[in-house]
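A single structure is presented below for examination.
Removed: one protein chain of the complex. Kept in place: all other protein chains.
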Amino acid sequence: MADLSVKIAGVSFKNPVIPASGTFGYGREYAEFYDIGKLGGISVKGTTLERRDGNPPPRVAETPAGMLNSVGLQNPGVEHFIREEIPYLKGTGVKIIANIAGSTPEDYAEMARRLDETDVDMIELNISCPNVKCGGAAFGTDPEVAGGITRLVKAATKKPVMVKLTPNVTDIALMAKAVEAEGADAVSLINTLLGMRIDIKTRRPVLKNNVGGLSGPAVFPVAVRMVWQVANAVKIPVVGMGGIATWKDAVEMMMAGASAVQVGAALFTNPYAPVEIIDGLNRYLDENGIAGVSDIVGTVQPW
Amino acid sequence: MADLSVKIAGVSFKNPVIPASGTFGYGREYAEFYDIGKLGGISVKGTTLERRDGNPPPRVAETPAGMLNSVGLQNPGVEHFIREEIPYLKGTGVKIIANIAGSTPEDYAEMARRLDETDVDMIELNISCPNVKCGGAAFGTDPEVAGGITRLVKAATKKPVMVKLTPNVTDIALMAKAVEAEGADAVSLINTLLGMRIDIKTRRPVLKNNVGGLSGPAVFPVAVRMVWQVANAVKIPVVGMGGIATWKDAVEMMMAGASAVQVGAALFTNPYAPVEIIDGLNRYLDENGIAGVSDIVGTVQPW
Amino acid sequence: MALHVGSYPLVKKEELAKGFYSFTLSCPEAAEAAKPGQFVNLKVPEFSLRRPISICEIDKAAGTLRLVLEVRGDGTEKLAAFEEGDKIDMLAPLGNGFAVNPAEKAAVIGGGIGVPPMLELAKRFSGTAYAVLGFRNEDASILEEDFRACCADTLLYTDDGSKGEKGFVTDGLKKLLSREKLDVIYACGPEIMLKNVIRLADSAGVRCQVSMEQRMACGVGACYVCACRMVMDGEEYYGHVCKDGPVFDSKQLVL
Partner (left out) sequence: MALHVGSYPLVKKEELAKGFYSFTLSCPEAAEAAKPGQFVNLKVPEFSLRRPISICEIDKAAGTLRLVLEVRGDGTEKLAAFEEGDKIDMLAPLGNGFAVNPAEKAAVIGGGIGVPPMLELAKRFSGTAYAVLGFRNEDASILEEDFRACCADTLLYTDDGSKGEKGFVTDGLKKLLSREKLDVIYACGPEIMLKNVIRLADSAGVRCQVSMEQRMACGVGACYVCACRMVMDGEEYYGHVCKDGPVFDSKQLVL
């Protein structure tokens, strides 16, 4: 048994596999398949200050080796999360990553303040949701704004703060450096790539929101490249995501520089994907005589 | 028989299907499969002022529903192209789109000058190659530089000028507007998304260039979204590409706003892809009682 | 655990009409757990998203589920290519299912691909249920004999009159309402049909449950993509078809 544990921004995860925000709810649904306490952590559904209803359906479209979604941050609000979901998650023993999204920079700070006294282990700033009109991706494409939100949140909480970055930018390493400079304890990437599908029979976009976020194996090579670029640009840990479906993908992403991985769309193809990735990582490490999963992080040797 | 012809920047193409630069050489290889004169046009291999040797191999990596390449603009130089390839292509009756890439803005102008008296029908500016160190994508991510190159080229030639845009930017519509303002007659998009794969056995990037350009069906939803955004932002025609593999994809891309389409990676899966797309478009138009393919361009109705 | 995931053999495949296939899968645990109105989520080779398919019949004794699917696009076309003996990766049973009281006088209303889920439901009423089925035309009509075998009466309508009567299921429902004192109406079909059925049920003061359709991803309530407009205490919100449904009391829905 290799050592699968990883430490990110002072938080110890029993393994580096974390379901990604928005794909795993608050864990209850997948708890019908397996003990979610086996997971390294859970990045829960993106939470806003007030309850949000989300976008009208259809909210999903299939794409080659991937999918588009335009959920638009539907969630019951931070107070409901604190009251109803944190105690449940705490009981499972899994590390809790609260994912928060604001309409204004002050929203982020306010949520961080409210989460400060709770049992969440880490706060992930969603400054890159492509499916909301206020904030969202607009915050994530401007280094000044992203850095400013980070600074406000850091001042509002003692919890470790991880900033989730959008790939829809010219230079993602620049964004990572901007939030690192303002005190971010980690970055996670990539959020979804903005995409669109059109129904050629109706001549209408498949998504009622017209555009949505692309995820799934299709985006994996873009995610690996960006994680590699960011890991080479910052000193804080990088959590890699984007199209990871197998333990091999997880190994590749960690070699590119990710200290842990998040798994999203793969859950919809295979609900067991995260636990199979954990088992696969364990086997891989044992078969290759590698003592701990951290030993492979960032080990790619560029030509 | 529906009317498949399209007119772009004054050039009449017998149909809207054009093999994309770098995937079709100068047409000779695919002429062993079918009459390349059947195609709307050919965007030939990216040409530089002097012969270029390209990047060391491996230059290709497989990805889910796609591929990465890092050829790095290997080509025999513009004079060889003018002397050896244009006469051959002219003989096939296909419209010739010269694709040019420079290390400096002046390179583009110089090539445009030399091509001005030749039989090429259109000049496509490759300001977005991700695989070369000088120029390439760096030109394509800065609206000032992209606009400046366009201005220089327009002054150097009477041929219609189409600018090929990179998707690796925060706001592709901004880039399109920048080149339109400097006189571009059309834009084509998307070039490849920058990606990376790592061989987990050797812990080395699969590509000797470390990173490369992602193409294939995986990128199709990103391409559709960008074509839609650009078509809504500029008045000049848009040529759409990125993951088109079937006639349905071509219809979707044209509904998003593309006046014609380029087909690339699909050729490697199916050498007949472009002619099958032409046949499929024809059938689709007939079955739906649409008189001409131009009638579907930009007809998507957003919600 | 009531939820089952695995690869189950396709033991019987029939083409009911052009583009409509009946699949019988051997899956004893899922069959044991299943209720009428629930659905399954099938993995399609080479596609990322599973396809939700209603359960048409449940045979606990044989340990099988019967599904009827319509080829609508590339994904369902790929599903339709499965042959007897193939194994299909399935998540089942999902969703809530219909609330059934076999002592009640019930009408089941199905339109097009909304017809299959009404069959297992109708069977639960031991021959007392009335069925109203609607199809585009004769070529798209399915399962008529199955309903005749288990219902007190089966009224069939096609848009063009090529089979049964020309008209819509609402015409049949009106006829039923005029001659029978119904306790409950169940319906599945296009949204416009559901709207009209609910209107008729409301006018007649009969309870109504409808089964909804929406594009899905996870199928278990975690991803929030399959939104449908609901209302509670006068406040509207988005519920989710896979978890809050697919069956809803008509009073819960905003259509």
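Chains here go by letter, A, B and C, matching the order in which they are written, and residues are numbered from 1 within each.
Criterion: a contact is a pair of C-beta atoms (placed from the backbone, for glycine too) under 8 Å apart; a residue touches a chain by one contact, two chains touch by 3 or more.
Every value quoted in this text rests on a predicted model; they were computed, and no experiment measured them.
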**Study point:** Identified contact with the non-displayed chain, of B:Tyr30, B:Phe81, B:Phe139 or B:Trp247
**Key:** B:Tyr30
Revision key, fill the gap. Considering the complete complex, of B:Pro16, B:Pro167, B:Pro217 or B:Gly257, the missing chain is touched by B:Pro217
**Study point:** Missing-partner contacts on chain B, residue numbers
**Key:** 22-25, 29-30, 32-33, 45, 53-63, 65-67, 69, 71, 74, 216-217, 265, 267-269, 271-272
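Please note the rule applied: only the chains that are shown with their structure count from here on.
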Exercise for review: Could you tell me which chain's Cα centre is nearest to the average position of every protein Cα atom shown?
Suggested key: A
Point to revise | Most distant chain from chain B, judged by the mean position of its C-alpha atoms | key: C
Exercise for review: Calculate how many whole Å lie between the centre of chain A and the centre of chain C, each centre taken as the average of the chain's C-alpha atoms.
Suggested key: 36
Study note, to complete from the structure: For the pair chain A and chain B, the C-alpha centroid-to-centroid distance in angstrom is 34
Practice item. Would you kindly tell me how far, in whole Å, the mean C-alpha position of chain C lies from that of chain B? Key: 47
